[in-house]
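This is the structure I have questions about; it appears just below.
The complex appears here without one of its protein chains, the remainder shown in place.
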Amino acid sequence: MSTYLVYTAGGVLLYALGTYGLLARPHLIHKVISANFMGSGVFLILIGLGNRSPESGPDPVPQAMVLTGIVVTVALTALGLAIVKRYYTATGLDNLDDKPSAGGDR
Amino acid sequence: MGDRRRFPALLPLLASGGVLAFVGRAVLALPPTASGLAVEMRDGAKASGIKNVVTAVLLDFRGYDTLLEIAVLMLATVAVLSLREDPAALSRRIAGRAGPVLGALTRTLAPLMILVAGHLVWVGSSEPGGAFQGGAVLGAAGILMVLSGYAQPAWAGRRMVRWVLTVGLLAFIGVALYPMLGGGSLLQYPDESRKNLILFIEILLTLSIGASILSLFLASASATAGGERP
Amino acid sequence: MTAWLPMLVPAIAGIATFALGKSRGRARNVVNLAAAAISIALVARLVVHAYNGTVISSTIPMLPGLGLGMSADLLGLLFATVATVLWGVTLVYAIGYMDHATDRARFFGFFALCIAAANGVALADDPLSLFIFYEILSLTTYPLVVHTGTPEALAAGRKYLFYALGGGAALLVGVAWLAVIAGQTPFTPGGALAAVSDRTAELRVIFALLVAGFGVKAALMPLHGWLPGAMVAPAPVSSLLHAVAVVKAGVFGIIRLVNELYGPELATSLGVATPLAILAAVSIIIASVIALRQDDFKRRLAYSTIAQLSYITLGTALCSPLAAAGALAHLAHHAVMKITMFFTAGSVYETLHVKKVSQMPGLARRMPLTMASFAVAAFALAGIPPLVGFASKWMLGVGSAQSGSVWALIVYVSSGALALGYMVPILTSALREGDHTPARGAESDPRMLWPIVTVGVLTVVLGLTAGLPGSPVHWAMTAIAPSFGGWTP
Amino acid sequence: MTPVLPAGIGSLTFSLDETGTPFLILFAFLWTISGLYAFATTPAGERARLFAYFVPSALGGVTVALAGDAISFYLCFALMAIPAWGLITHVGTPEARRAGAIYLTLTAIGEAALLAALVIMAVEADSLALPVLAEAIGTSPLRDIAVALLLASIGLKIGTLPASGFLPLSYTYTPAGAASALAGASAKVGALAMLRLLPAGVMPEEWAYVVMALGMATAFLAAILGTLTTTPRAVLGYSSASQMGLILVAAGVSLTSVEAAPLAYGAIVAFSLHHGLAKSALVLGDDVVSRLTGSARTAALAALALPVLALVGAPLTSGFVAKYALKDAVHALHGTVPEAVYALLPWTAIGTAALMLRFFALTRERTAETRVSSPRIPIALWSLVLAAVALVVWIWPAQWNVHAIESALSPSSMWTALWPGLIAIAGWMALRYAPRSAQRLTGIVPPGDVLLGLAAAVTAADRWLAGRSRSRGVTARDERADIGHSLRAAERSAVAWTAASTLFVLLVLLLVALGTR
Partner (left out) sequence: MNVLAQSPGLLVAVPLAGAAISFVAGRRRAPHVAITTALVVLTLAVALAVHVLDGGPFRYQVGGWGAPLGIDLVADGAAALFLVLTAIVGLVVTLYATAYFRTDDETAYGHGLFWTLWLFMWTSLNALFLTGDVFNVYVCLELVGISAVTLVTIGGGAEALRAGARYLFASMLGAMTYLLGVALLYAATGQLDMDVLRTTLVADTTAATGLALMIAALVLKTALVPAHFWLPAAHGSAPSPVSAVLSSLVVKGSYFVILRLMLDVMPAGYLPGVDIVLGVLGSAAIVWGSVQALLQTRIKQLVAYSTVAQIGYLFLVFPLARHGADVLTLALTGVLVHALSHGLAKGSLFLGAGSLMTRFGHDRIADMAGAARSAPALTFGVALAGVTMMGLPPSGGFGAKWLLVSAALASGEWWWAVVLVIGGLLAAAYMFRLLSVLLVDAPTELHASKGDIRTEWLPLALALGAVLLVLAIPLVSDLAAASNVLIHAGVTP
């Protein structure tokens, strides 16, 4: 198996895991983290697939894309955390389903 | 769906599995070698005189992306600021006080981190590094200082902070617009001043990015400091 | 540009009315009356031109390949004349009727806009333009129907919209479809679709869609449900809009459709005219029978309207020149008769709060002039010579017989019989001695009384002069003749 | 301009011709007398209301004889018939209103049929002039329809079966003066229409036979119904229907044979004059009797015998002349049906006689009502009519009474005129000894017979319909609420996070699967 495929496969797996978390985990912080999983997955895929031509060196475009993506994800995460926190103080809820908050260990 | 009617838990799993399968198939369908735009980029970078191709891509070829990315970062900062529960949050004292070890560490680390940040910016044009990396380190230094009580966030309430947060973006816009006066298009740096302009932007950006990261932390931290749990 | 003015002048008056606001009542009256006078003069001028053979028209581009066109031909001008002249009369009446009402600016503003839309329908040069004004008419009528703001009015308004917009939707599809297969098709006497007449299946469907669209306002059963309820509107609205402008826009659409879009020949050869005729015939009979059952004065009039509108539809669908001319003449005649009746209904309600036929005893003494005008109109409606209703009914009947459709003739005369059945009891009830007897001779506000008398007299005068040049009968025959090639009246 | 179009009032032509003259005189006389009578007998407060209807009705009723074209004829026909509704409902009782409703319905139908016929005829003739119309329709393909419509209209006007209740209904509740006009003049407009509009001698024999048979049936059946009815007026109404049946026989005769048509027309005129005057006299007489007491009442009852006898067709009365003319007309036809009709004609007089006996009996039994107004004027007016009954038919300058006058005094014809009356009297006497159950039959027929049943059925249907539509509305509202509720619930579950986002990912997969096929 080529090296690039290892990265890429890891990325795909991360992405799928993140997807499940975002879809199914009720706790909002879990959702934020899951979204970061998805982002990291995509970044891995980008880097992995951008590294398929060893002779000419890694493609700089995916790297630039990943850098931009990271900044964007950081911004999104910050905003997500801020909203979740504010939502929690306003309602006392940590999920969107009107279930009572379960506590930090969930 | 909550307690009223349980949504079948299997379906999200199935959906994620489907994603795995389809994306996996798409990846496997790719030829094992491809160069993408690597060659064009390297050739272009040579022409532009920036040694680090990634930096060239980031700040020159796709500088427009970066301009918008800076906007994203600043936007997120403004967004988080707007979400504060009370306007005074940014200037509230952080409860934590540095112990002797942390204090000593901070005294040693903080200047070092600022130096590292400067270095990262400086080498950015030829080696891995640049404004984002530098800004991140700078921001981290700021957070460290606040947490250990060496800097109080009181300064953040002033107009000064807004300027620091904004200056990078403003400079970037200014530099982007500047070529237009000469008939060029947005971000079309004149060849002779390309390097200096990029460095100028990078430096101011580093400041703003650092301030952004610090502000993001402070705005979020303000409530946490009261012991509330999200 | 002149062809646009009969539409624009009332529209401007309407907007000016809104702009004047609630308080400046006198200025509002002046603006509206002046606009009516100007419109009448404009239409008159166009009529003179059209009679001399000059049809003034103009088109502005709007949708890709399609324009918005106005054309002042005799056919359209007949409707425009009816709408405009009766607008003037109704304004006077409405000023009296709405004397103590609230929201008069809104009322008169939308009123003028309705007339603008009706004139637009009348003079529209092609299906698209007609459709556009037709829909504007639906919309501008709604605020008038719900004007009183009572739950009853709102329910009626909802129903009205449900029907009007449903019909509009059918119309939209039909008109668009037509535009897709035939492009811009200005109304042409005798038909405008010769080029695509081989696409019979599509043309049949389009015809059905267009009839469904126009049929709503023409209250063709089973699309009539909105009309009786819409009578909750203030009387001037019922009078003008439901006897003159709105419902007539529907039948006028059918007249254009049969005579000047498809043309009688194509409509006959496609086999679409006869089903329409049968539908109209059924409407006539059923509506008349239902009218017999109504005790509410305005509802009875409403069902009568449904039947009378189908007279026009039936006459048009027979595709026989005299019947078509009769239908067109009836458009004008029925307007005059029915407006008299609705004015009466409004007056007796506003003056004495009488809403039901059974509450009317004593009215004939109390309001002799009003009820006399009503009586004249009632007999005219039943087709008693020499009143105005007879002239068109006779033409319709003779036209039916000429085209070999004796069944249509039977329908017409039966409906006349039924009209007697629902009109005469009103008169008798009013003539009986009753609650309103004591204050004899106390007529309504003169601003309401004289319009009634005017239109009442008009039902007689138009009947007596039906044979003279320039009468609606003569006018209708001149306007319809080109659709039937060699026919000379 | 097409000649079939009415050019407004200008085309309303009125002219006096040979056909119209007797009718004009009859109508003018009866409407005037009746009007005066009504004026004299109506309380002052009610006069305006009564005459609001009476005047237009009279106007139409008289000028109809002058009408020269289709439009004016129709106008007058309608003008007379429609306001008469107000006369019938004048008293305002529920029965009167119901009678009025039925009258109006049938009148309207009759008008409609007449108008349809006129339109067809005008189209076929391309003219509006009445003489041309009747001629032109004879050769038209629409002849049968037009004649059927005409007969329907006329039949309704004169109370032919199955609308035999029409006339009794219209007389029963009407104030006496007005009733007299309706009884004497109104139905005779139907006779005028026969003369004016029915095409002469062009119809197939079957048509004539059916019409004649219908006329005979009406003559007999109306008589039976009349003897079983309740009030003197109703009896008179059925009597009218019966007599009008005979006129219909004459009309039938005219349809098929050109030769017999003049005779038939003569019979129609004769019958119209005779019956119009006599019936008017009976209606007025009934009213006059009710206003009198004592010897005056007896005298009036005696005078009432004159029109009674005339109707029966007793010798030397106007009825004798009319029947003679009718017999002549029927005799002019040959064939089984005309001969049967001819043979049966005298027997109709039995029915009439029975009716008159019943009328006389009912009138006599009536208790006198005290009225404020003096009965002098009514008596005078009545006398005038009586005089007309006695004289007019005999002195009328025409062909139709020549034969009758010639044979008026011959014993055979006298006998022919007498025996039916005698049989009726004999039957009347016999009835006194009849079982009580048979006697109780009298009075079982309300004026209007089957028409009342029909009206009741219509009312019931109307109520049922109204009830149904009400109950439908309620259930529809409930259903709407339920649907709204479930739609809202569906949306709630569709936007819940896990469901919605999973749905989205499934959509992603669908698009990918489709796109990479």
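Just so it is clear, A, B, C and D label the chains in written order, and each chain counts residues from 1 on its own.
The working rule: contacts are C-beta pairs under 8 Å (C-beta built on N, C-alpha and C of every residue); 3 or more make two chains touch, one makes a residue touch a chain.
Keep in mind that this is a model prediction, so the values were computed, not measured.
Looking at the complex as a whole, the chain kept out of the display touches A, B, C, D. When the omitted chain is restored, the residue from A:9, A:24 or A:79 that touches it is A:79.
Remark: the omitted chain is touched by one listed residue; of B:14, B:105, B:170 or B:203 this is B:170.
Residue C:149 is the one among C:149, C:271, C:469 or C:485 that touches the chain not shown. Touch with the hidden chain on the side of chain C covers residues 18, 61-64, 102-103, 106, 131-133, 135-136, 138-139, 142-143, 146, 148-150, 154, 157-158, 161-162, 165-166, 168-170, 172-173, 176-177, 179-180. By the touch definition given at the top, chain D reaches the unshown chain through residues 484, 487-488, 491, 494-497, 500-501, 503-504, 507-508, 510-512, 514-517. Within the entire complex, the positions of chain B that touch the omitted partner chain are 22-23, 25-27, 29-30, 34-37, 40-41, 44, 60-65, 67-69, 71-72, 74-76, 78-79, 81-84, 86-87, 159, 162-163, 165-166, 169-170, 173, 176-177, 179-181, 183-189.
Note that only the chains that are shown with their structure count from here on.
Interface comparison, C-D versus B-D: the pair with the greater number of contacting C-beta pairs is C-D.
Distances from each chain's CA mean to the overall CA mean are smallest for chain C. Averaged C-alpha coordinates give centres for chain A and chain B that are 17 Å from one another.
Annotation: 71 Å between the Cα-based centres of chain B and chain C. Residues of chain B found to touch two or more other chains are 1-2, 12, 15-16, 19. Within the complex formed with chain A, the chain B residues making contact are 1-3, 9, 12-13, 15-17, 19-20, 23-24, 27, 30-39, 41-42, 45, 53-54, 56-58, 62, 65-66, 69, 72-73, 75-76, 79-80, 83, 85, 132, 216, 219-220, 223-224, 228-230. Looking at the complex, you find that chain A touches chain B at residues 2, 4-5, 8-9, 12-13, 15-17, 19-20, 23-24, 28-29, 45, 49-50, 52-53, 56-64, 67-68, 71-72, 74-76, 78-79, 81-86, 88-89, 94, 97-99, 104.
Chain contact summary for the complex, chain B toward chain D: residues 1-2, 5, 7, 11-12, 15-16, 18-19, 22, 25-26.
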